[in-house]
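What follows is an incomplete set of chains from the complex, kept in their original frame.
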Amino acid sequence: MHLGRVAGTLVASRKEPLMEGMKLLVVRQLDADNAETGSYVVAVDAVGAGEGEIVLYASGSSARQTEITRDRPVDAVVMAIVDSWDVGGEERYHKGREEGRTG
Amino acid sequence: MHLGRVAGTLVASRKEPLMEGMKLLVVRQLDADNAETGSYVVAVDAVGAGEGEIVLYASGSSARQTEITRDRPVDAVVMAIVDSWDVGGEERYHKGREEGRTG
Amino acid sequence: MHLGRVAGTLVASRKEPLMEGMKLLVVRQLDADNAETGSYVVAVDAVGAGEGEIVLYASGSSARQTEITRDRPVDAVVMAIVDSWDVGGEERYHKGREEGRTG
């Protein structure tokens, strides 16, 4: 899985019937030090993530292993909202303690 | 999933029998700010997308989860036409309001 | 799927039994403008492609969705020979009209 920041949402009214009823998030990828990598992914929201939140997303066939994405043509899903992580004994992110960032 | 602009179509008359009856699109990948990344993909059209339209496509085994691609040897499918998306509270694309771009 | 030019063939006599009876092609990847990207893939031939021909190949589990590759340990298959494609209204390739290129 990779880390990302929810940067926005996407609307698509004309779509494959199996795409109905899912919220689509624009997620900017983060590296292990909480910096943006420049990559993004459009992922289905399986946990009610809001804009600006740091999330974990899964890609490929694993993205179809949640209740709302099963057997649907989606290759990325946000399946956890991150509370914190550390690298080398130092906290790199802790929800609610981060500085303001733009999406 | 990733964002793309339909740049053209591809014709292949000699192919695996399971490839019959599908429209093949040349899709240029877009980043989250609506700029071309330089990458492309050839994807099956599952939604009737036209040249110049901004679409969402799925890759890998997830590309086989639409009615017309099921069990076929395809690894990319266009399964939604994008109306709009925003990043950091600003709209980056809204169908019908974009400036002209060449494919 | 991605575009490629068949650059050559590969011979391997000592292999997993499930690899028997398949022709292996060395395929140089092309971009949407018909230029080589520098990447390559070794793919199973499912359509009788010859050296120099422009083809379409599928990767990952989708490569196992043809009659000859089903349930075999292969992750790339050539499943169509390209006649033509266009980008932005201009033909980028048309079989039989291209200039000579070396593999």
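Letters A, B and C mark the chains in the order given here, with residues in each chain numbered from 1 onward.
Rule of thumb we're sticking to: contacts are C-beta pairs under 8 Å (C-beta built on N, C-alpha and C of every residue); 3 or more make two chains touch, one makes a residue touch a chain.
Keep in mind that this is a model prediction, so the values were computed, not measured.
Shown are 3 identical chains; the number of copies across the whole complex in this structure file is 5.
The rule is simple: only the chains that are shown with their structure count from here on.
If the chains shown are joined wherever they touch, the resulting network is a simple chain of contacts running from one end to the other without closing.
Averaging Cα coordinates per chain and for the whole protein, the chain whose average falls nearest the overall one is B.
In this assembly, the chain whose C-alpha centre lies farthest from subunit C is A. If each chain is reduced to the centroid of its CA atoms, subunit A and subunit B end up 21 Å from each other.
Inter-chain centre distance (subunit A to subunit C, centres taken as mean C-alpha positions): 34 Å.
Residue positions of subunit C touching 2 or more other chains: 61. Contact residues of subunit B toward subunit C in the complex are 7-16, 18-19, 24, 26, 28, 40-43, 51, 60-61, 63-64, 71-76, 102-103. On the side of subunit C, the complex with subunit B involves touching residues 1-3, 31-32, 46-48, 56, 58-67, 69, 77, 79-89, 92.
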